[in-house]
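Apart from one protein chain that is not included, each protein chain of the complex appears where it belongs.
Moving on, here comes chain A:
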Amino acid sequence: MAKYDVDEVKLRQLEEYIDSIEQKEGALIGVLYKAQEIFGYLPKDVQLFIARKLGIFAAKVYGVATFYSYFTMEPRGKHVINVCMGTACFVKGADKILEEIKKELDIKDGNMSKDGLFTVDTLRCVGACGLAPVVMVDGKVYGRVKVEEVKGILDEYRE
């Protein structure tokens, strides 16, 4: 497997998962989902590996991976911040919170802080509209977030 320029242990983990699927037809999205769970993102070589394993064109894998916003082809920061941009959060000023987070992390282009510690993303309605605006860091939900609280929240993850 040396020809793939990615972590071998992880690749073997993915291979085991693919081998365990009985019904390979229609399995691509599930496989990509698993691959992202293992690698944190979907490097080109992993996509190629999946294509060969499932016996489909690499272009199809790429086409599916780019279609769904859940999949990412960029490496992610150590901590992933998700700002809810659902309507309830939006009308309660989620855009201001996002602006503050980017400012605090000095992110101008893209969505990763220079030190690789944080990736900032948005998502839509996490189902906690009662707590709008909502920010999630690595799956932990922070509710009724105020602009002034942003720094404190980030500090929790800065060690």
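FYI, contacts are C-beta pairs under 8 Å (C-beta built on N, C-alpha and C of every residue); 3 or more make two chains touch, one makes a residue touch a chain; residues count from 1.
One rule holds for everything that comes next: contacts and distances are computed from a predicted model.
Asks: So one subunit is absent here. Using its UniProt record, which name fits best from "Cobalt ECF transporter T component CbiQ", "Alpha-D-ribose 1-methylphosphonate 5-phosphate C-P lyase", "ABC transmembrane type-1 domain-containing protein" or "NAD-reducing hydrogenase subunit HoxF"?
Replies: Going by its UniProt entry, the chain not pictured is "NAD-reducing hydrogenase subunit HoxF".
Asks: On chain A, what residues meet the omitted chain?
Replies: 25-30, 32-33, 60, 63-64, 67-71, 85-92, 103, 123-132, 134, 141-143
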